[in-house]
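The complex is shown incomplete by one protein chain, all other protein chains being positioned as in the whole.
For subunit A:
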Amino acid sequence: MEENTIKVGNYVIIQRQNYTKLQKMKENCTVTLGKDVIDIDAVLGHRYDETFRMVLKSGTKRTYMLEEVSQLTLTNNTQVEESGIDNRDIIDDGKSQTLSKSEIENLRDRALSSGDIVQKLVENSRTFNSKTEYSQEKYLKKKEKKYFEYIQVRKPSIRLLAQMFYRQDPNKTLGIRLDDLSQLLTYANVHSDGHYLLYDSGTSGLVAASILNSIGHDTRGHLVHMHPGNECQKSALQAMHFPDEQQRRCINVNLYSVLRCYHQNDIPELTTETDTAKRKQTEEDTQQRKKPTWQYENERACRILREQVDGLIIVAKEHPVNVTKELIAFLKGDRCVVVFSLVREPLQDLYFHLKERTDFVSINLSSNFMRSYQVLPERTHPEVSMNFGGYILTAYKLIKLTC
């Protein structure tokens, strides 16, 4: 059960209904959800997925503490006395709610439960009783959502992180949608026993974390994660809290610096990477340890690149042709390159580049239509809002036999 306990240092996902937020657990930690400030200290030592109720701190407005709940004060107890048959008599003149905005805020500050607030709203609505049963239900749902006072603490997973980033701002992950992400992983054949190369210019670490997650713990796979900046983006990598041995198999290197190292430096041979005990004794290693981490990581990456990789994934802000051209040299023959882009034209350019080279087959460009459904008795239909994903190019590299 240890791994299900929320501890200081863990990244957790705070969820209030459908809203989620990533948070690192510290002592005396607060999180801001909309206008509400919540002191989340109380969740430490509890288990993931437990539910907590927001309780107003005395003397404050909209600052809350959390209280464990074993039973929800069920909010669906609002009394519905009457319903109309249809909405022909409903006039939306903005005057149906007799409580003023500040009166409603006041209810909130008095720390009433969401159920009580909704009850008050209903009592003070001129039109509620003439609404149809369906609209009443919709009204209640909407209001309860607004005043919902329960939160849950979730353990981050790739699914939750990808959905959260996308909902907050698709730009945080270069517009990669859940279906796009899922297909990068399958088309690149990412699994426990391969070495993979990723160039990612800004998905908050999501793609790297997803690949490392699929490589798994206690396996032999590695990921060389190239990024354009001084530091790689790693929110998602940290949030996933991978065991050390797994995290170490994600080698984060700067694109320019690792390529310079590859082309211009002699890379010292290592007998086996895991053989740390033995390495410690060798002279070479004394030198190794004097090296800055980035240089050590560059060399580790170069050793993998020299052996070539089993899959290449590119998720770039930049035009993909040049970077792909450079990096496919590190891809083994018979393996797949997968490139994501939010816009199609750069991938069309890449398509022509690969076509000309003659050592790529099965060059494919695709995109997805994806939509969600509301499934309710007598009321099933596609969700009213939808969004658009990006484009994916895949191609298999051939081995050029020198004959």
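Heads up, the rule we're going with is that a contact is a pair of C-beta atoms (placed from the backbone, for glycine too) under 8 Å apart; a residue touches a chain by one contact, two chains touch by 3 or more; residues count from 1.
The rule is short, and it goes like this: contacts and distances are computed from a predicted model.
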| item | value |
| --- | --- |
| Undisplayed chain, where the name is taken from the UniProt record, one of "Palmitoyltransferase", "tRNA (adenine(58)-N(1))-methyltransferase catalytic subunit TRMT61A", "Protein farnesyltransferase subunit beta" or "TBC1 domain family member 15" | "tRNA (adenine(58)-N(1))-methyltransferase catalytic subunit TRMT61A" |
| Candidates A:K7, A:R159, A:R306 or A:K325 - the one touching the absent chain | A:R159 |
| Full-complex contact with the absent chain, from A:T63, A:N124, A:T219 or A:S257 | A:T219 |
| Residue among A:V8, A:I91, A:A329 or A:V361 touching the omitted chain | A:V361 |
| Positions on subunit A contacted by the hidden chain, ascending | 4, 17-18, 47-51, 69-72, 74-76, 141, 144-145, 148, 150, 152, 157-159, 162, 178-179, 181-183, 185-187, 189, 191-194, 210, 213-219, 310, 332-336, 344-345, 348, 351-352, 361-362, 364-377, 380, 396-399, 401 |
